[in-house]
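One structure is given below, represented as structure tokens, and several questions about it will come after.
For this depiction, one protein chain was excluded, whereas all remaining protein chains were kept in their positions.
Entry: subunit A
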Amino acid sequence: MSVYGSSPLNKCWAMRLLALLLLSVNGLSASQLDQLDGALQVHGFLTQAYVKTTENSFFGDSQDGSWDFRELGINSSYRFTPSTMASVQLLSRRAGEMYDGSLDLDYAQLDSTIYTADANRVGIIVGRYKNPFGLYNDTRDVAATRPGIFMPQAIYWDRVRNMVLSNDGAQLFGDMQVDEHRFSIRLIGGKTPIDENVEKSYLNPLVDPEMEQDGLTLGGRLLYEWDGGRFNLAYSSAQLTLDAETSMLPDGEIEIDYRVLSAQYNSGSWSLTLEYMQEPLNYSGFGGVMDAGDTTLDGYYLQGTYRLWDDLELFARYEESHYDKEDKRGKKTAQRLGLEAHNFYSRVSTLGLLWEVTEGLIVRSEFSQVDGTIFLSNLENPPPNERSRNWNLFSLLVSYSF
């Protein structure tokens, strides 16, 4: 069962409560908020998007134009000493049929730096923390830090978002600076909050899958930054095993490996990002029925952004996802599993615009042309063969953060 999510009643008041909290906090002046010389801080964000697709459903009933993409978050942090900080964030996220907007504990962690010398440090984080995967996973729900209205689905799947979102456990971190070179390591170990989105993506929703994690999620990230982030290179990885029960098949186990290679170059007015993901999936048990599902998924995106003026940015992105990295157009997989090929890949070209109206207010607008349906959620779409291979996506987003 899901750790996240709850009753429909809960979701309504959660959103209202959080909105109310955000508005009242925002009404206070910065000096009232930043008590104790800034040691106690409160921040938050409100995001509302509009999504329109020509075919298929993405973040709600988007063929008719969907307003069901909304994110509200509020956090607080307190620095007890320069080397000890506690922080907690509550999140309400409505994402079509994938997330219902109920209140989640996004993170609640205690961060302690054990050793520090200038910019070098070693420390530990305990509690529920966001996983440092790729360049964007740990703030993927915050519009102001995302590389677009939607995360590049080739790396940061929304249909299995919880698989990599956060962990309940511990994280070790170390940073080292040598002249212009900065090395950063994060090692994670903990339990992953599995939800219905994950359950119904790795197994057919028709067999009523229920999953529980076997053991811990282990992984981490190595990050190299040169010249204050002009060039970044990262390798992230995580492994987890899910025990699954279904209504029709014998019990089974799914082993998931998740690896991301990231590279980014930032000059003042433009930046170029490339991330590549590989995810070997291994099904065992299930009376042998799921053995044909064994595969190595992969995907990548290349994004270029250009800052026209101080507050206006243009971007272009191309991404590709494959259910089987050896079968880029899904044809062999389609034959093997008896479904249309478009269910096993996606190719997306996106053009977008970002306008930073003020320090806290941003507006984004994007248009994507999509070939393939691999990242569409089973929770908000008809059975795979009734989905349309070619579709377009237009979206608009307004977000305020403080």
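Just so it is clear, a residue touches a chain if its C-beta (ideal position, glycine included) is under 8 Å from a C-beta of that chain, and two chains touch if they have at least 3 such contacts; residues count from 1.
Here is the rule we go by: contacts and distances are computed from a predicted model.
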Inset, instruction - Assign the chain not included in the display its UniProt protein name, restricting the answer to "Anti-sigma factor antagonist", "Substrate-binding domain-containing protein", "Dolichyl-phosphate beta-glucosyltransferase" or "ABC transporter permease". - result: "Substrate-binding domain-containing protein"
Inset, instruction - Check the options A:Glu97, A:Asp111, A:Asp168 or A:Glu319 and report the residue that touches the missing chain. - result: A:Asp111
Inset, instruction - Please pick, from A:Gln89, A:Thr192 or A:Gln303, the residue that touches the omitted chain in the full complex. - result: A:Gln89
Inset, instruction - Please pick, from A:Arg307, A:Arg329, A:Arg347 or A:Arg389, the residue that touches the omitted chain in the full complex. - result: A:Arg307
Legend entry - Hidden partner chain, touching residue among A:Gln41, A:Thr54 or A:Ser365: A:Gln41
Inset, instruction - Provide the residue numbers of subunit A that touch the chain removed from this figure. - result: 30, 34, 37-39, 41, 43, 45, 73, 75, 77, 79, 81-83, 85, 87-89, 107, 109, 111, 113, 116-119, 121, 129-130, 138-139, 142, 144-145, 175, 177, 179-180, 182, 227-229, 266, 268-269, 307, 310-311, 313, 356, 359, 401
